[in-house]
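Just one protein chain is left out here, and the rest sit where they should.
Each chain gets a letter, A, B, C and D, in the order it is written, and its residues are counted from 1.
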Amino acid sequence: MTLEGALLLGLMLFSLGLYAVLARRNLIGILIGIELMLNAANINFLAFNYFIPTDPAVAQIIVLVVIGLAAAEAAIALAIILKLYRQRNSVDVDAMQLLRSTGAEASNE
Amino acid sequence: MSHPELFCPEFALLLGALLSFACAAIGTKARTAWLVSLAAAIITVGTSALALPYQGHPFATDIYAVDSFSQVLKLGISLALAFAIAISQRQDSTRASARTEVHFFFYLSALGMMMLVSATELLTLYIALELSAYGLYILAALHRRERLGSEAAAKYILFGAAASAISLYGISLIYGAAQTTYIPAIAASGGSPLLIAGVVLTLAGVLYKLAAFPVHSWAPDTYQGAPHEASTFLATASKVAAVGLLLRVLSMAGGNTEHLRTMLIVVAILSMSVGNLSALFQKDFKRLLGFSAVAHAGYLLLGLLSFSKLGAAAAIFYVLTYVPIVVCAFLVVAAVSHNGANPSIASLAGLYKRSPFLGLVLLVAMFGLAGIPPTPGLAGKWFLFSAVIDAGHLWLVLVAAVNATISLYYYLLVVKAAYLDPPGEYPDIKLSPTYSITAFVSVALVVFMGFYPAPIWSMASSAAAVLF
Amino acid sequence: MSLHFAIAAVVSLVGALLAVTQANILHAVFGLAIALVGVAGVFFTLDSPFVAIMEVLIYVGGIAVTMIFAVMLSSVSNPKERESAGRRLLAALVAVAFFVGGALVIAHADFGPGKKLPPSAWGLEQVGRDLLGRFNLAFETLSIVLLLAIVGAIVIVRKESAMPANADEEAS
Amino acid sequence: MSSTSIGLVLLGAPLMAFFVALVVFRKNHLAAMMTVLLSGAATCASAVFLLATKGGTPAEQASRAWIHAGGTSIEFGILLDGKTLIMGTVVSVITLCVQVYSLSYMSHDPGRGRFFAFLALFEWAMLSFVYSPSLMQTFVFWELVGLSSFFLIGFWYRKPSAIAAAKKAFIMTRIGDVGLFIGLILLFQTAHTLDIQTLNTMSVATGNFDSGRIELITLLLFVGIVGKSAQFPLHTWLPDAMEGPTPVSALLHSATMVAAGVFLFARFHPLFMQAELTLTVVLCVATFTAVLSSTMAMVASDMKRVFAYSSISQLGFMLMGLGAGSLFAGYFHLTTHAIFKALLFLCAGAFIHEYGTNDTVAIGRAGARKLRVITLGLIIGGGALAGFPLLAGFFSKELIIHSLHDKPLFLAGAYLASFMTAYYTFRVIFLVVFPNQDSAVQVEEPPADSHDDHHSSSLPLHAPILLLTVGAIAVGWFGDSIASVLGLVAYHPSLPEMAPAIGVALGGILIAWFDFGRKSAPQTGFISKLAPLHTLFKNGWYLDVIYKKLFVGAAQAVAGLLFGTENHVLDKASDMLGQGTLTIGETTGKAQSGRLPLYIGLAALCFSGAIIALGLEMMR
Partner (left out) sequence: MSELPILSILLLCPLVAFLVTLVLPESKATAIKAVNAVAGLVTLVLSVIVWAQYDETAGGYQMVEDIPWVADLGIRYTVAVDGVSVVLTLLNAIVFFTGVLSMWTLEKRVKEFFAFMGLLVFGVFGVFISLDIFVFFFFYEVAVLPMYPLIAIWGSTRKEYSAMKLTLFLMVGSALLFPGLIALFVESGGQTWNLVALSEPGTFSEGFQIFVYPLLYVGFGILAGMWPFHSWSPIGHVAAPTAVSMLHAGVLMKLGAFGILRIAIGVLPLGAAYWAPTFAFMATVGIVYGAFVAMRQTDFKYVIGFSSVSHMGIVLLGLNTLGIDGTNGAVFQMFAHGVMTALFFSAVGFIYDQTHDRDIRHFGGLVGQIPVASSFFIVAALCGMGVPGFASFWAELLVFIEALRVFPLLGIAAIAGLIFTAAYILRVLGQAIFGPKNPDWDHLVEPTAWLTLPRIILIAVLLFFGFAPSVMLDMIGSVTGGK
């Protein structure tokens, strides 16, 4: 177990999360990706904390707060996703095309 | 908490939040809730103004700084809040069911922004960033046309969460590089490459707030899909907070700015260009303003990438003057909007006849955004460009100025619609007293700042002096 | 210790892989839960048991469960939709690019030596003291955030009672 | 009264008259005419008075600074020396004659008030030009002369041909003006003054100029003269200018506008005398012009055109004299020509007015000789033009021919030209005096010019003609006085020296008699037997056609090219730039497709790129 190893684990999780955010069509799938990215950052914090400590409480507090924030974020996001689902019967990200630029010929009106 | 009075603008916001929460809880009428909020907002503005000269640390040392930098930006935020709430008088783009509650989110989001510009510690900074964002995510979802609102909010929150996750990852790298979360200490740690990498990734969330390339794409969609007052708030307060945040984040680089500057130059150019070019063909007025906001993020970055006092002051000046100008534009949006629908540019036709004053307000807004005197847009650009040339990037100014020319095209198209096209079947517009007063105040502010930019400049300059 | 770490790491990676690849979104959420448990394990090996517990409690117990509820409520209509290969490839390319960049940075970064610290600095006690001391602002703000999120979620999901006929439901 | 104040009257009166006439003519034509006539009389009196008092005395100059340029002031004022006194007098006398004549001639034209106003303007410009003490003033009024001639030639502004002629006159003289203008500036830069008297004292010998410079400057001045005095190749405007009312032709093309060029040459005679090359050029051009235009005059059927060509040719004569070095010869011819040519034009005008046609044959057949006074004027004037012994033109022409005695080539040209002059002049006279109703000659041109059927043989018409007839007889005997006013000594050629010229002139008259005068004369010139030559002459050597094709065509082509450039390149370029920007904008705008994964993907890609770049940077 080394610092680099832990960081690499974080990086892998982050990349997997990023992949999910980009590849997933399901909005909840994207949210999952985001949670993975957040956790990757958390691993980083604790890894730094563990291997090169200067102020070990800080990183733990950060991770705790981030977990809290993630919960709040997930709550709001899921509420919005649910609302969206209720209106369109779909949580497909590709279906969100109402707000977009059209060319010169068409109007938003 | 050692000096509670230092925290007074935030207290005013908390009070406002509390009052609006109380209104929501006891289920008052939307109008009462609005009046209460407006009063609280005005109190906030007053408090912020009073708090301008305050300096100190209300919390544990180095977590939260109250200085002229934070206080000037807080004044900008509180002004934006007050304007947005004044505009929300005519809530017809907001969901009927949420009209009593919306102000609660405004206040908490504004609170987040105020904390954002004062925070000097990464955790505080991050949580403030999230607080300010969550309120906006919720506000964006409340458009009366629910499909629009939900889509806008979904895009906003998912993109925002992803960006903030990248930021958090960056913050973790910063922590790893500096082994501390106090920004002054980080800045003093010497700017190792890892730190720079961390700062770059942190920029994701910061630029997101500023709506700069490459994390700009939410802006037009969300501006379009959010209720008018939410868009107003988003376009003004968020920009002010973002400038403060960006200055703090960039200060962490601690003098090792070479790579950051290169990247910011690219980001600035692309923001301006993408924003301005994309705006050329927009038909929806709010969407156009969204792209314009992207372009203006580019201009603001010009000041920030200079890494100088002049540049920082110019950016702060620009964003402070930007607030009333954009308020003017959104005021027109809200006033013209019928049944909460988004006004298209075509629907501005004949505004000079339907409401001459509103026509003037629009003219001032467009000239202000385009940087035409007697609005402060010109002075703002001038100062920004001065900073950039001072930093040695003459050609960058050329690019920016060409961009300003391009932008003039679509601003003039708006003016054209309002002043040239016949009103057709569009009805006359009667402004409510609140709107008239708001419009008058914002236009007066704009013109005053345009003719006499000195006071704003000295504020901005003293704010920048804190950092450099 | 290394072994524990390795196991936890593998668990979290496998969970994460499941979470991002499973076509069925419900499976993906389960994958996420596994990954989070793995991450909690990593936290544990990194000497932060309290955080590990909170991770399991809030994430696995809270967020993942909420997600499952949401999935149940929403994506039943088409749970197994698979993304196109091109899309996955592009996403993978970007993710790999980020990975390569990050790996380069990590591999060449120069981490400081750090300090030797007494065990008390790691303890829950210190965390609690700091949370309510130095970082009380963050702590209090977190409560505000949670309040905001709850109220917000309620307001968002609330059904429109007094909406006029759906005449203006279309895009503006 | 000092001569300066008289000079002020001289120059001020016509200008006042112009403004007064311009203001009143719309209300009251008569008042306008009278104002102008009075001013003309005053001017004329002043000029004659000045000539009488100042003739032969040293030059007198009164001037005030006008503008400052390059540290030197440019003067405006009046210079009284021999040249200006004579020329001024001639100009004002002729102008007065024309004004009086026009009282009758233009009496029924609706625009007569305007006509008189512009006559006054013209007189003012011409006199200010003549009396000018500095080359700048000369140039200013040279331009104004051109301008007022534009209005006079284009007086009948409804006639497209008149407007075309006026435009042509203005533009062709302006081509010359450009040369003059450049010459003027060069002269100014070289000599640092434009004061005429000072300039004329300068020379290569005293080191004011180097010889190349003086050649260049005089050549450029000569370009101006070529334009104004209608010398080849810029002569083609003059015949067309006959579209103006005949009094205008009498004024412009005898003593004034066209003479301005010759006067300028005489003015700077000392300078020109230092420029060998220029003098050769002058002689070549002048001789060629004299011959060329005479050939055209021989076949022209329009009476005014004959005289117009003859003007060109006589101007060539003057320049030959001047160019050969004889200031007196040229100047004397300038004076005599002014009188007899004015007379001829006035006579032609009277005929045209009476019979409503320009065609000589038609005029003759209509019984023109019944107008005895006018016919007399025509004969005397014609005789003077042809160099008939003892008439005005005879003396001056003899002097010119004499001055050429050591230049055989040019002398031959002069003989040829004066032969043709005699021929074509008497061709006109014979056609008028001995009309042959039976000849096969067809009347060529439709009636033109004067459209009202008013016939007048009143006093205003006759008095100037009579006066000028007397002048055409008498003025030749005043050569000595003119020379003394100029400060020169007149040369009196002996009879043997004059004999060849007399012979040539009489020969021309004889052939004219044979072709046109005698009973049963064919009334077609001998030229018509050489059909190609006849056609060539008749069409003015096709110069007009060539110019039209070559220069006008080229200018039009360039204009077309640049017009196309403007519309399809420069303007289009900006439009395309704008359009291109819009297209890019449409593309970037459309890229905002509403697809969230793309939005985030772009961001992630950029940040990945940034982090890779930083990582690579750290590797180094």
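List of remarks:
Following the convention adopted for this analysis, a residue touches a chain if its C-beta (ideal position, glycine included) is under 8 Å from a C-beta of that chain, and two chains touch if they have at least 3 such contacts.
Predicted, not measured: the structure shown is a model, and the values here were computed from it.
In terms of the touch definition stated at the top, the absent chain reaches B, D within the entire complex.
Only one of B:Pro184, B:Pro374 or B:Pro423 touches the absent chain when the whole complex is considered: B:Pro374.
Only one residue from D:Leu186, D:Val204, D:Val373 or D:Leu466 touches the chain missing from this view: D:Leu186. Although one chain is not drawn, its touching partners on chain D can still be listed: residues 26, 65-71, 139-141, 143-144, 147, 150, 154, 157-160, 163-164, 166-167, 170-171, 174-175, 177-178, 181-182, 185-186, 188-189, 555-556, 558-560, 562-563, 566, 570-571, 574-575, 578.
Residues 352, 367, 371-374, 378-379, 381-383, 385-386, 389-390, 394-395, 397-398, 400-402, 404-405, 408-409, 412, 415-416, 419-420, 452-454, 457-458, 461 are the ones on chain B that touch the missing chain.
Rule of thumb we're sticking to: only the chains that are shown with their structure count from here on.
In terms of their C-alpha centroids, the spacing between chain B and chain C amounts to 29 Å.
Chain A and chain D have Cα centroids lying 92 Å from one another. Note: centroid distance chain B to chain D, computed from Cα atoms, is 76 Å. The residues of chain A that reach two or more other chains are 7, 14, 17-18, 21-24, 30-31, 33, 42, 47-48, 52-55, 58-59, 61, 65, 69, 72-73, 76, 79-81, 83, 93, 96, 98-104, 108-109, listed in rising order.
Residue positions of chain C touching 2 or more other chains: 87, 90-91, 94-95, 98, 102-103, 105, 107-109, 111-112, 114, 135, 138, 142, 145, 148-149, 152, 156, 171-172. Of all residues in chain B, those touching chain A in their complex are 122-123, 126-127, 130, 134, 137-138, 141, 146-148, 150-155, 157-158, 161-162, 165-166, 168-169, 171-173, 175-176, 179-181, 220-222, 224-225, 278, 281-284, 287, 342, 344, 346-347. Here chain D touches chain B in the complex through residues 578, 581-582, 584-586, 588-589, 591-592, 594, 596, 598-600, 602-607, 610-611, 613-615, 617-618, going by the rule given at the top. Those residues of chain B that touch chain C in the shared complex are 21, 24, 59-60, 63-64, 95-98, 101, 104-105, 108, 111-112, 115, 123-124, 127-128, 130-131, 134-135, 137-138, 141-142, 144-148, 153, 173, 176-177, 179, 192-194, 197, 284, 339-342.
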